[in-house]
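One structure, pasted below without further comment.
With one protein chain withheld, the remaining protein chains of the complex are depicted in position.
In order of appearance the chains are A, B and C, and numbering begins at 1 in each one.
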Amino acid sequence: MGDLVLSRVMKKFNDNVAVEIDDLEIRKGEFIVLLGPSGCGKTTTLRLIAGLESPTRGEIILDGKVVNALSPKERNVAMVFQDYALYPHMRVYDNIALNLRVDRVPKDEIDRRVHEVARLLNIEHLLSRRPRAMSGGQQQRVALGRAIVRNPRLFLMDEPLSNLDAKLRLTMRSEIKKLHTRLGTTTIYVTHDQEEAMVLADRIVILADGRVLQIGSPEDVYENPRNVFVARFIGSPEMNLADCRVESADGDAWLLGEGLRLKLPADVMTRVAGRGDLPARVVLGVRPRNVKVGRELEDADGAGEVTFFERLGEVNYVHVETGKTGAGMDGPGGASDGGVRDTAGDGAGAGVGADRPGTTVLVARWDEDREARAGEQVEFRLDRAHIHLFDPASGMSLLTCGPRSR
Amino acid sequence: MTREIDCTSPGKADSGRRGLSRNAVREARDFYLCILPWLVGFSGLTLGPMLVSFYYSLCEYNILQPPTWVGLANYVSIFTDDPLFWTALYNTAYYTFFSVPLGVAGSLALALLLNQAVRGVRVFRTIFYMPSIMPAVASSILWIWLFNPQYGLVNRALSLVGIKGPLWLADPVWSKPALILMGLWGVGGGTVIFLAGLQGVPRHLYEAAVVDGATTWQQFLHVTLPMLSPTVFFSFVMGIIGSFQVFTQSYVMTQGGPLNSTLFYVLYLYRVAFEFFQMGYASALAWILFVILVTFTGLQLRLSRRWVYYEGDLRR
Amino acid sequence: MVGRVGIPRQSASRRTRRMRAILVKTLVYLVLLVGSSALLTPFLWMVSTSLKGYDQVVASKFTWIPKPVVWSNYTRALEFIPFWRYLGNTVLVTSMCLIGALSASAVVAYGFAKLRAPGRTALFGVLLASMMLPGQVTMIPVFVLFQRLGWYNNLKALIIPAFLGGGAFNIFLLRQFYMTIPNELCDAAKIDGCSNLGILVRIVAPLSKPALTAVGVFIFVANWTDFFSPLIYLSDQEKYTLALGLRLFQSLHSTEYSLLMAASIVFSLPILVVFFLAQRYFIEGVTLTGMKG
Partner (left out) sequence: MRQVLRLLALALCLSLLATITTAQAAVASRAPVEIALWHDWTGEGGDGVVAVVDAFNKSQSNIVVKATVTPDLGTKLLASVAGRVPPDVVLFDRYMTGQYASRDALTPLDTYIARDKMDPGAFFEACWNETVYRGKVYSIPFETNSRVLMYNKRLFKEAGLDPSKPPETWDDLVRYSHALTKRDEKGRLVQVGFVPIWNGVSLVHYLWQCGGDAFNADATRVTFNGPEGVEALEWVVSLVNYYGYDNLVSLAAGFGSHLSDPFYTGKVAMKSEGCWMLSDMRRYAPNLVANDLGVAPLPRGKVRATIAGGFSLVIPKGAAHSDAAWEFIKFAVSKDAQILFARKAGTIPALKAAALDPQVAGDPLLKPFIDAMEHARYRPVHPAFPEVESYIYQAVDKAVHGEMSPEAALEWAAGRAQKVLDRYNRHLRR
């Protein structure tokens, strides 16, 4: 039994369903991240757990007890708000001490605990300031302090880092992680930043339109996205997706897309869900890091023209427009095969925009030391072990997972 | 883009609407506890008298004797045979149409002025607030003098720019504008509300606006005004309710004249009730005014959703 | 606008900015001075009249400075009516009403602004509607009601209603201000274990200090100057308030102008003092709600 269970929980505002979660179990001490784009219901979920909203139906079970009817205080949860929600008229000390005062904790005990927390968060020197007179990072720490000081059963954090600048965000991120390790309190953390989720989470819950799309460890959701949405949402740069036709030739399955064709290896075929056949069309997904690009590659899956070189310093990426190439491609179907040639034709003129129909942009890691030039012709090859196939109609993954956590 | 489960089935959705969760019940209980004093006061001291006055409006009632039922006769004669009713309604609408927007704008402008960090601003604020507590006798004497066609300051000022001022209070055309002008003298009361409202505008919003290169005017338009919109809304609603019930100035200064040009609705109602002892008829007049105001306010409430911004609005 | 131009022009722009600031400030002062002297005129006129003898009051040529200054008008004014007794009554009624109406409206407004409940919108409409019937027609029924309740000729009639809601105007005003307080603060307080009363007392009320002050001033002024309720509910002259006592200076056919003005000034002074003291809250709480960043 988990520490926290959401069972058949639904929340409606007027007639709009904001959240509908059939089953979500969170174990004691876990760091769970609710991840999703804005408006997906993650904050509402958090507020339901906190007791700030009541579910329209369903049960919220904390430690085996249904807590629907309990107030936030009775649930003993602490929450860190996106805008910190520090009380502007109170000094930092009072901000942190308020919940202890409400609980009628003795004065010297309050004093001891506030200072302890302040020490932990390095804000002892700020105790007599007012929130307005502090930087965002400092306010953030105060907000954390307010949550920590009461030893809650659950930490709820609602995009706590979104108002900080990039650098501070990284610092606070690691501090939150350290804090969690140290305190071991079950934490539910809401964010729309997948990187934050990957770094912090024990498990990630991906939400869209109020529903859970996938739950899993960071590497699980990264490696085995259950559908296109998750696939695109997790990982940066985004996973490449290409519409492909499936063709069988000589008992092998081939994928044919814009400027690309590749033979599906046998191990992928065995992972096709239900061991059935692939549909006639699929969406092929592959992460940029799993695409190898070079001037001339052995066993290239396709070729294209570099349209953009993205320098990030540590890692560099190229954008390759497939299906835009001077050379024809070999393949079992010959020149007439594939959508590529149907629309783009051969030798399409230079200067054509990348969004031109019939071409696809493929983002790939660039491992060479030199910069790629725009207009450069390259070949690419996909890492067969890390390709994903999705059903174009439902968006669901067509492959069963490799290492599944659940 | 993709969905795992497809959408709601209506049956499910309905089951959620029935009843409230315990937390919602608790919140509702707290709500009713909070408003209890008002609820008691309203139902005990306001609702009863309101209903009684409605009953009176269907009666011939002279206060001194028990009312006698006449049905809709009062309403019928108000609408069919009472030119003064229309006069009073027109005068009041005229007054409201000008005095409310001018009053709101005036108090807001004054509040902005008095929110500046200038030396002695407290003294200035007190001075500007003074007219709204000035005893009616003193202020009416003052304004009668100010509006004096020959010696009054208003016309003297006008003559400086070559305009021959009107008779003001003694001229049926200018008496209402004169009273509107006089009403603006008391904007200090509304200013207090705006001053309080200005304290709620977070400074960082201005900083953000300055960074975005906003001019003072743009800052006002895009920061101050939206943040003050609840106060502006309040002032408009109260302004309309108040000015439809305007009474004292015309009662003290012009007694409705000249030529009934300052016969405002409530002044007329007052006369009917307390000079002619026709409380039934006056009550009918009051209920017509009530319906007008309820309609107006309802309209304002509806419109307000478009332009009033509440930082702490509740999701429902 | 000026802040955005390039570096070479920055010093010049700074100068224009300073010039503009000075200009604006001068303008502000000018407007304030002109405006306040215009508003002060009647008050000075009252002061001047209050210090004049009979002959000067009606002199065809108005003089600002009385000659001689008749200070005794003030002592006479205070003796003309039982001033100190009326002052005591007024202070009693006003302070009770202030306590009652301010606390009641603060609580009721909190309900309307921050708590969800079925019927809330409708009740708010009723609250607004309750201001729309002119008092002239409800006066008699209210009088009869109060008389039946045994409040006639009793200060209860003036005080108890203040505790029952504190007036629709004040509730509405405070509700509008509460609405501008971010809900996150209330949520945070809920998480911190505050009850709704706790949220009101610890969070919402302190953050609404300017608005509460404004409402307090309104309540004070309204009750201090209220003439009508004491008039119809009190029949013992010993129970009269100052506002009512002030009317005793005006008789049917003649008026003691100097005394009336002297008494009016003494009557208004407390209001001005209260306002002067209270209004520091209008600027003290500068941007308390600076929430973000």
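Here, a contact is a pair of C-beta atoms (placed from the backbone, for glycine too) under 8 Å apart; a residue touches a chain by one contact, two chains touch by 3 or more.
Quick caveat: nothing in here was measured; it's all calculated off a predicted structure.
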Chains in view that touch the one left out, judged over the entire complex: B, C
Hidden-chain contact residue, picked from the options C:Ala59, C:Leu197 or C:Val273: C:Ala59
Chain not shown: contacting residue from B:Ala28, B:Ile63 or B:Val252: B:Ile63
Residue of B:Trp86, B:Phe276 or B:Trp307 touching the missing chain in the full complex: B:Phe276
Sole contact to the chain not displayed, among C:Leu39, C:Met139 or C:Leu212: C:Met139
Footprint left on chain B by the chain that the document does not show: 60, 62-65, 81, 141, 144-145, 148-151, 167, 170, 172, 257-260, 271, 274-277
Interface with the unshown chain - residue positions in chain C: 49, 54-55, 57-62, 139-140, 143-144, 146-147, 152, 227, 231-232, 235-237, 244, 247-257
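What we mean here is this: only the chains that are shown with their structure count from here on.
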Touch-based graph of the chains, sorted into line, ring, star, complete or other: complete
Reference chain C; chain at largest CA-centroid distance: A
Pair of chains ranked first by number of touching C-beta pairs: B-C
Distance between chain centroids, defined by C-alpha means - chain B, chain C (Å): 16
Distance from the mean Cα position of chain C to that of chain A, given in whole angstrom: 56
Interchain centroid distance [CA atoms averaged], chain A/chain B, Å: 53
Multi-chain contact residues (two or more partners), chain A: 51, 71
Chain B residues counted as touching two or more neighbouring chains: 20, 24, 316
Chain C contact footprint on chain A (complex, rising order): 47, 50-52, 71-73, 77-79, 81-89, 98-99, 102-103, 131-132, 136, 146, 163
Complex contacts: residues of chain A adjacent to chain B: 10, 12-15, 17, 20, 51, 54-57, 68-71, 208-209, 211-213, 226-229, 232, 394-396
Chain C to chain A touching residues, read off their complex: 182, 184-185, 187-194, 198, 202-203, 206-207, 285, 287-293
